[in-house]
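Complex shown without one protein chain; remaining protein chains in place.
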Amino acid sequence: MECIMRADHLSFTYEDSKEGIRDIDFKIDEGEVVLLTGDSGCGKSTLLKCLNGLIPAVTEGEVRGSLYMEGSDYRDLKMFDLNREIGSVFQNPRTQFFTDQTTSELVFPMENYGFSKKEMDGRVEKLKKAFHLDHILNRRIYTLSSGERQMLALACARTLGQKVLLFDEPSANLDYGNAMGLGRLIAKMKKKGITVIVADHRFYYLDGIIDKALFMKDGKLEVFHSEEEFKNSGYNTRSFDIFSIEKEFRQKKNFGPCLAALEQVSYKDILRDVSLKLHKGEVTVLVGSNGAGKTTMAKLLCQSIKPDKGSVSMTDLPFFIMQDPDYQLFGTSVANELALVKNDKEAIRKCLEYLNLYEYRHAHPFALSGGQKQRLQIGMALLCDKDVMIFDEPTSGLDVSSMERISGEVCRLGEEAAILVISHDYEFIRNVADRIVYLKDGCIRENFLLNRDTVTKLNEIFRDMEEGGKNEEIEN
Amino acid sequence: MKVLKVNPVVLILINMLVPTMYIFRHGTYLQTFFMVFCSVLLLVTGNVKKLVAFLVLYGAIYGICFAGIYIGLLRFLVGFFVIVIQFVPCFMIASIIISQYSSTQLLSALEAIHLPRTLVIATTITLKFFPTFRREFSYIRESMRLRGIAFSLRRPVESFRYFIAPQLFRCAALAEEVTAAGLVKGIDVPVKRTSYFEEKFRFTDGLVLFVFAVGIAGGFVWNAS
Partner (left out) sequence: MKKLKIKDVVLVALLTALYMVFYMVGAMGSMLFGAFGHAISPGICAFLGGSVILFMSRKVGRFGQYTIMVAIVMLLCALMGGGYLPWLITSMVSAVLADLIASGSNRTPVWRVAVASGIMHVGQAWGAIIPSWFFLEQYKKDWIARGQSPKEMDSMVKATQGIMGGLASVVVFLLAFAGVWLGYYILRKHLEKTIGSDVKEGQGKAA
């Protein structure tokens, strides 16, 4: 096999911080599937940005050492030369696309590279077949499901016939079924001889197809030359098989009174006769594929929408932690943000210390990192004095250790309040759930207390969601 | 009947010229010509329903203007309608443009007139995010309600701040990601951009422009006589 990418003593230091990567050496052969992993802040996104040329094109800093693409030095290649060979798939659903329409998006790179209309027609035909795009083309992008969006993003990264594909944290915005679907697609790419590099801290969907693992810690790299070697390395690789996790069950028995309830609620054609009770001191986890109606249930509880049938009963508005913290931050500083919730200096100080955010108390909320923003949201929940709280995907994009932290905080909040968590993060669910509610096609299919006897039910739900993902692919 | 598709560049050009022409030549002739011209265009592009609606609108506005001549009270209102009525032909063409092409396709079609690359890329971004932001304002309002900092008219400045500040800061945060997404898709390639949706200039497009030009020339002759 031919070597397609090589790094030789590669280092990078950011302009305005000490973070960066040091002395990176690796070799990637054509057709390999490479996992790039490590905790948040370890430098894996820095390395990924070096690979697709965004460093030094957009992010400034000092680069030392060399990177080679098929033998030519990155220094001699322009950004646009590089991107003819390397396709990048970003994951933020709001910024990964450049236009508002699927066909325009697909041809956008070709237009930029000055392809003729005839060439473009030919490519579009080929991509349509390869990625089953018939139902996706000529649509508004925001009407796509997350699975369809993933498919389009992949097709777009291949429009110029790129030989290498880079993925940046694909699991952050995909549910379990779609992530497994992506794993199958990557396996298909590998068969076609395409080199795939995936940067992610969750990698269960890549089980069995990894050729090389690049593990980063504090800016340094360790290379494992097979999946076996990586699994035997002693690092935390248990998320390969998420169902094998050994965890204590919470097994609480006494829950308080019911604080919020949906009774026989129907809404449009999204929900049908749904009933749910949230008890004080209980953490209820709502699982289900994207589009099953989870968010609609949360909206009903928040009284943002009114049910067509049935009743919603609760004493007060719940505290709602949105998936995207950016919509929820209004303050002029971290401390001010919490003061908007409860103007009690002493309580705010304690809360910030508890969350390790005290040194950032004067910082602007938007200047925080993603994980810090999530912690700030938790801080609001801690201070809010509400007895019902709803968390929407609180762990998306978090590495294992941050996820564990959030788990602890949710459990702590769960002692005093009734909590509803929407999540597809299996490990997190195992950490926090007292009760599992499975929503499918607008109906509640399962509703049980999680313990040693019922954990198999939870595993079955996840397998069921994976099957659902497969069906979606076939329909497409 | 086979529906005619007119090159969007031709339509946009006509729409830029129509109101401009009023500056040089005014009078009943020009207005009548534009109305007839645009009505025929709507007809051949298969927009019969729209045509009827526009004719009714035109009639109504004309009625008001006419009444204004005799009823003194209406006169100050008339000033506005007098302006609106002369834009009706433009509305008609705009409705053809909007019904036949998506904005992204239009932008792409405009490559034919050699717009600067930077402007095309920038406008693509604006086009994509304009509806996004409009939707997101409702998320922010919802989030304010749930946090108990509701939009209130009693404290308008404060409320407005909560409303706008998050959006502004998010723009700044998004800029880097959007730049990255654009660069990997080649927004910086130093070759001339091509266009997938570019429309060929057809015989019928030439014909439309010819009729338009003759009509305007006719206006000059009319005024001269």
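Here the chain labels run A and B in written order, and each chain numbers its own residues starting at 1.
As a working rule, contacts are C-beta pairs under 8 Å (C-beta built on N, C-alpha and C of every residue); 3 or more make two chains touch, one makes a residue touch a chain.
Remember, it's a predicted structure, so these values are computed and weren't measured experimentally.
Student: So one chain is hidden, and I want to know which residue out of B:107, B:144 or B:189 touches that hidden chain in the complete assembly.
Tutor: Answer from the full complex: B:107 touches the omitted chain.
Student: So which of A:362, A:412 or A:463 would be touching the chain we can't see?
Tutor: Considering the complete complex, A:362 is the one touching the chain left out.
Student: Using the document's definition of touch, tell me which of A:25, A:60, A:359 or A:415 contacts the absent chain.
Tutor: Checking each option in A:25, A:60, A:359 or A:415, the one touching the absent chain turns out to be A:60.
Student: In the complete complex, the non-displayed chain touches which residues of subunit B?
Tutor: With respect to the unshown chain, the touching residues of subunit B are 11-12, 15-17, 19-20, 22-23, 26-28, 65, 69, 75-77, 79-80, 82-83, 86, 90-91, 93-98, 103, 106-107, 110, 115, 118-119, 121-130, 132-134, 137, 157, 160-161, 164-165, 167-169, 171-172, 174-176, 178-179, 182-183, 187-188.
Student: Pick out the residues on subunit A that sit against the missing chain.
Tutor: Touching the chain left out of view, subunit A contributes residues 15-16, 58, 60, 332-333, 362-364, 366-367.
In this section, only the chains that are shown with their structure count from here on.
Student: Nearest whole angstrom, what separates the Cα centre of subunit A from the Cα centre of subunit B?
Tutor: Whole-Å distance between the two chain centres: 39.
Student: Inside the complex, what are the residues of subunit B that reach subunit A?
Tutor: It is residues 102-105, 108, 111, 124-125, 127-128, 131-132, 136, 139-140, 142-149, 162, 165-166, 169-170, 172-174, 176-198 of subunit B that touch subunit A.
Student: In their complex, what parts of subunit A are in touch with subunit B?
Tutor: On the subunit A side, the touching residues are 52-54, 57-58, 79-80, 83-84, 86-88, 90, 92, 94-101, 103-104, 107-117, 120, 142, 156, 160, 302, 304, 317-320, 322, 326-330, 332, 340-341, 364, 366, 380.
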